[in-house]
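The other protein chains are all here in position, but one chain of the complex has been omitted.
Letters A, B and C mark the chains in the order given here, with residues in each chain numbered from 1 onward.
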């Protein structure tokens, strides 16, 4: 690893502080997601958790000096987005599912 | 770096326990996605970005969507609370204890003279430099060359799963119902 | 049990805890979807076990930085030439000669070693566990997909995804 790819002491300190803050936020989000109480608390908390993971990956990739990991962060945010959209779709069309299954049952006379 | 690792490990443990405890299935599924994200993050720190990439796409992406759509098809599924039996707990504790016992003679984490790191010599990285003429990503190089046959097997697994899902979910048309239904048949 | 061995093994223990949580979910849960989820957690944790094995202290991901990779591809073509020639070679062959390439080649020239060992100072973690786990992840998702298809089928036939209710229905027949 060439020295200029690695961050210097000050940058490292800042990056460490950042990751600490991000991790703290992640823990808080996880607590909210576990406790609930409503669906929307959870969805929000989970979404936030995903976003913070993306941040954490970015920070880590700068700490280790391998900025080629940044595309991973991109993928994570994409997956987070897909997950949340799928989840919201499900909560919105909850009733839709019933009609699907009832049509499935009607196949058996 | 250390505290990041500790924090991720703690978060992983909390998530796993939360998954075991929670009853609402949709929340459990989302937590499974989170679990995949977290383990993928740890994989990055453990120098396995390719696995992290795949785990994030497959574990957090595809399997979450698959599970959510299954849940959409099976309707609202909430676990029915029941009295818990102690047998599973016992089995799990015995298995876990066995594994912990097995770790006692393991080479320590990250140890440079672990068998995994010293054998084969020259290492895969060195060998692939010569064989692959400097393909930068060694994991890809290995996947397609030395262990290419495993990759063929992996593709076959996907093919099998695809055919199997078709086989299971395909609706029977009325006309090709089996000639007889279970039970009395007199030819 | 010394402190050293605790520090060296706690990673594995956490992974074991995670695996066993997944295993417990599979065994204890009667909801079919939840069993599949447990299986998922169990398998993901096994991936972590493998990846933990591949990590080496002060190592980095087994992706050779582009600069060094280019240098190496030259080196592998020109085994037998001396290091000095390689520097010249690199200079004229690439318009964008990276500093890194230069440095590495210089180090090698100092040591008088062979060019094939150009990257000795970078420690790479073992790539093989990653390769195995890429295969295992795909196998895992294939199993999940199949299991979920079966769950959908069972729900169509029985109207529930709770194992005990299903068994009751079967007994009632």
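Quick note on the criterion: a residue touches a chain if its C-beta (ideal position, glycine included) is under 8 Å from a C-beta of that chain, and two chains touch if they have at least 3 such contacts.
Basically, contacts and distances are computed from a predicted model.
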Name of the absent chain as recorded in UniProt (options "Protocatechuate 4,5-dioxygenase beta chain", "Monovalent cation/H+ antiporter subunit D", "ABC transporter ATP-binding protein" or "Dihydroxyacetone kinase"): "Monovalent cation/H+ antiporter subunit D"
Shown chains that the omitted chain touches within the full complex: B, C
Contact set of subunit C toward the excluded chain (per top definition): 19, 23, 26, 32, 35, 39, 42-43, 46, 49-50, 53, 128-129, 132, 135-136, 139, 142-143, 146-147, 150-151, 153-154, 157-158, 166, 170
Touch residues of subunit B, complete complex, unshown partner: 98-99, 101-107, 114-120, 124, 127, 145-150, 153-154, 156-157, 159-161, 163-164, 166-168, 170, 172-173, 176-187
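Heads up, the rule we're going with is that only the chains that are shown with their structure count from here on.
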Contacts with two or more other chains, residues of subunit A listed in rising order: 64, 69, 101, 104, 107
Multi-partner residues of subunit B (each touching 2 or more other chains): 29, 49, 71, 73-75
Interfacial residue positions of subunit B with respect to subunit A in the complex: 1, 3-4, 7-8, 10-11, 14-15, 18, 22, 26-27, 29-31, 33-34, 37-38, 40-41, 44-45, 49, 52-53, 56-57, 60-61, 64-65, 68-69, 71-76, 171
Of subunit C, residues touching subunit A in the complex: 60-61, 63, 65, 99-100, 103, 122, 155-157, 159
Subunit A to subunit C touching residues, read off their complex: 1-2, 4, 64, 66, 68-69, 101, 104-105, 107-108
